[in-house]
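Working notes for the structure below.
With one protein chain withheld, the remaining protein chains of the complex are depicted in position.
Right, chain A next:
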Amino acid sequence: MTAAPAGSLLAATGLRKAYGSTDALDGAEFSIHAGEVVAVMGPSGSGKSTLLHCLAGIVPPDSGSIVYAGRELTSMNDGERSELRRTEFGFVFQFGQLVPELTCVENVALPLRLTGVKRKEAERTALHWMEQLQVEDLGAKRPGEISGGQGQRVAVARALVTGPRVIFADEPTGALDSLNGELVMQLLTEAARSANAAVVLVTHETRVAAYSDREIVVRDGRSRDMERIV
């Protein structure tokens, strides 16, 4: 097991995770600095999504260490990890996963409402992020009334609304055509960089990974930092 790079915001070392007899992670390493965009790539079934789930505190690893802002994630209880996910982390999934009954602005404001922010203030902050993602005109519409690309930008605004320090994006362009995928990536990375949020970007598309600062490849549950290749 190697030590995490100094100054990293989130770092994992020696991560192991098995599902039954299958090793999903077999000593994976990861680190990311504030404001950095790191792409996690690898073939299907290589363990990249498991790595993201462990880093985000969704799935506990069988062994290994995950340190976020000086705190060991694997020592936290469920409640502490939930709190962290609500306040410090943002999430973007392949299919926006917006709440269909709520309007777009209510969807974006939802993470703030869950932390007790009053409706008016939450929606004002939500509109600010919707402007950044160029979907401010969709506030009154429901997810079923907008396109996939627009929905994904609404989902990115929702991920950013709490001012997270890390955004976890799992195949955020996987369901979009090239043009909409590029727009989502451009706006996601610009908004994250301007907010100094780190982005952990799981993708199998190299053109999407090219929006990152650095790339980690996961194969058979082991990770490789491509920047360290001379």
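Please note the rule applied: a contact is a pair of C-beta atoms (placed from the backbone, for glycine too) under 8 Å apart; a residue touches a chain by one contact, two chains touch by 3 or more; residues count from 1.
What we mean here is this: contacts and distances are computed from a predicted model.
Of "Iron uptake system protein EfeO", "Carbohydrate ABC transporter ATP-binding protein (CUT1 family)", "Multicomponent Na+:H+ antiporter subunit A" or "PadR family transcriptional regulator", only "PadR family transcriptional regulator" is the UniProt protein name of the chain excluded from the display. Of the listed residues A:Arg16, A:Arg86 or A:Arg224, the one in contact with the hidden chain in the full complex is A:Arg224.
In the full complex, chain A contacts the hidden chain through residues 43, 186, 205-207, 209-213, 215, 217, 224, 226-227, 229-230.
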